[in-house]
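Here is chain A:
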Amino acid sequence: MKRRTFLKLTGMSSASLALSGCQKSNEKLIPFLVAPEDGTVPGQADDYASVCRQCPAGCGILVRVSEGRAKKIEGNPLHPVNRGRLCARGQAALQDHYHPDRVRQPLQRDGERGSGRFAPISWDQALTLLTERMAGLRTAGQADRLALFTPPLTGSLATLVGRFRDGYGCRQHLAWDWLNTEWLRRVSQLSFGIDGVPDYDLAEAQYLLSFGADFLETHLSPVRYGQSFGAMRQLRPTVRGRFTYVGARLSLTAASADRWLPARPGTEGVLALGLARELLLRGVFDQAALQAAGLEASELLGQLSAYTPRAVSESTGVSPADLQATATDLATIRPALIMAGDAVAWQTNGLEAGSTIQLLNILVGSVGHTGGLHFSPPTAPGAGSSFADLRTFIRQMAAGRIDTLLVRGTDPAYSLPPALQFQAQLHKVPFLVSMTRVLDDTAQMADLVLPEHSDLESWDDVVPDRGVSQQVVGLQQPVVSPLHDSRSFPDVLLALARRLGGEVQRSCPWENYPALLRESMRQRLGNPAEAAFQQEWLGLQQQGGLFEATPPANARPPGGTFRLPSQLGSSFAGAAEAFPLFLQLYLSPFFTDGRGAHLPWLQQLPDPMTTTVWDVWVEINPVTAQQLGIVHGDLVEVTSMAGTIELPAVVYPGIRPEVVAIPIGQGHRAGGRYAAGRRVNPLQLLADIHDERHSLPAWGATRVQLRRLSATGHLVAAGHAEGSYRRDILGL
Partner candidate 1 sequence: MSRQARFYQWGMVIDLDRCTGCGACVVACQAENNVALVEKQRFAEGRDMHWLRIERYWEGEFPHVRARFLPMLCQHCGDAPCEPVCPVYASYHNDEGLNGQVYNRCVGTRYCGNNCPYAVRVFNFLNPDWPQPLPDQLNPDVTVRSRGVMEKCTFCIQRIRRGKETAKSEKRLVRDGEIQPACAQTCPPGAIVFGNLADPDSHVSRLARSPRRFRLFEDLGTDPSVIYLKGGGHEHAG
Partner candidate 2 sequence: MELLGVFASVEQAAAAVDRLVQAGYDQATITSVTSVPYPPGVFVHTQRRSWLHWVTAGGALLGAGAGFALAAGTAWLYPVQTGDKPIVALFPTGIIAYEFMMLCALLGTMIGMFLEMGLPEFKRRAYDPEIANGLIGIAVTFADETQRHDAEQALYSAGALRIRTDEAPA
């Protein structure tokens, strides 16, 4: 033994002795003497490319793996969606993998439904149970009473679920969540005749006007647009892109705007038409684009005669000066880009308002141009189910036409507003199966709980339908071995197909899900030879997916399709006398529709605008608060036609006096130790009101009243309430 080695060894052993004094075993010191298996080099971390599944944007990620454990998630610089960047939610996905309350093996209900008492069973038992039930339904000719509830699916999983459904013979697959693009697609259809999701060339724009589109938080592809926003602001040497935001609440996105136009809820379309009229009056608009859309300037101006600045100002509550200044910006700065988002969509006039906003895009000539608006590639999958489908589905439940419901990847018992009756009708579904990672509100009600692999343990391909205008197929791969006795959803489907046999087995012939993935990827690559494909496949795994280098030629809208909406009036649930305040619910920037609430990193990440942690609150304008005798941190009672909840008050200067806002995402009944019991779910305030004519949801059309209860709101914020107004001390 060399002297040096000897010294090293003695040093090591004395170190481990010293350590063992205070620790149970040598947890901290990696034993070098025993060669690790699977090629792991101690202290050496490797990055594996995969895809983030926290939202549908499909950002590419690199997972840093050290000694077989995932340590950190970072953005994949090669991925065209996020180019190496990642948001808070994406990074917190690590805790979804390591969550202490993950379901560790299949569970069967053992007590009253909803009691949360489960007995652990084996996968074989669980699958047998499910197979018997499904086989029974099929034999009885009631295959259609099997139903599936998932978020909108993309890529090979959509294919597989379709094949399984068809093979088994059921039609009921509801693919819906809060981040669906139905409204945007229908606005595009109505305005341009294109069934597609707009992709914004924000980085090249010099002027951005956003109508309630919170593209830095939850709207479409936040990391991509966040990155583009930074570029728009300060990447070009002589240009600083400018940004105006329209919306009753100053959202996180709005906070970055140069100008905020706090239009009353439901009047965004009126504001858009007022701006359109100004552009037409001043004669600064894209004549060619207008003609292409089948519009004639003078005729249009005539139609818009009622939208004088004064009338618009009165209707929207935006000052005429701000209106004129915005019109001037729109008229003089090119390229300009106009976005529309949730706050507009969730009104009873959402579709019409959206289309008037697109009129502005036509007027500034942004459609299909650099720094303007493009559409996601036609190859992108469909938007999933519509709101109409959702309501039909719930009616089916109520009618007892659903016998076995398999819910996977979504938590409808939490995220569907109770006014839609999903929760109420759930008891009419005899057998509820939940495939989940933590026992969420839905799984709590389930008869059978199937533990699903975490995103870091599963295979998938992800075809984003938003934030891209070229073909992108992200490849999600397992980067660590499974922590628990869980399985991936597609593999469970394949196992069920094998067990059920017959048609369903024939339509799902793959041995496992990766086999299907390889097959579809091979097709995308034009069916190369096996050896060549093997090489390509390896490359795709390293790169994180298949990325088309350049976007295809810009899709131009077919001509002559735009029609000015006939009416722009919006209605609200609740009489103005009894319920004087508009309720604006918004998706939490961190929990979105509640899917991130179980992650402690997100729970303790101060909400950017209120700096609140671990909580849900109601935002009130200081003037309104003063009128109601409410001070920051008080406990208040919020009442709508649909219900009453108690929340702490946040006095919020960035909101219209007649509007109050509550973030969606907290108030889970279950969902693990970090999510459960964080006050109440604000969705229960929503009244059953929607856009009847177009069958679109109107989540922003409920009115409420407020009452102060006490001074003990137990609100915890990172930022000092008074200090937040003292930037003068910083000289900021």
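FYI, contacts are C-beta pairs under 8 Å (C-beta built on N, C-alpha and C of every residue); 3 or more make two chains touch, one makes a residue touch a chain; residues count from 1.
How were these candidates chosen? In short, all candidates are chains of the complex that A comes from, given by their letters.
Computed from a prediction, not measured in an experiment: that's the story for all the values here.
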Candidate from this complex that touches chain A, chosen among 1 or 2: 1
For the chain A and candidate 1 complex, residues of the former touching the latter: 43, 66-67, 69-75, 82, 84-88, 90-92, 94-95, 98-100, 216-217, 222-223, 226-227, 229-231, 233-240, 242, 250, 252-253, 255-256, 258, 260, 262, 319, 322, 483, 589-590, 600-602, 604-606, 608-609, 611, 613-615, 621-623, 653-657, 673, 714, 716, 718-719, 724-727, 730-732
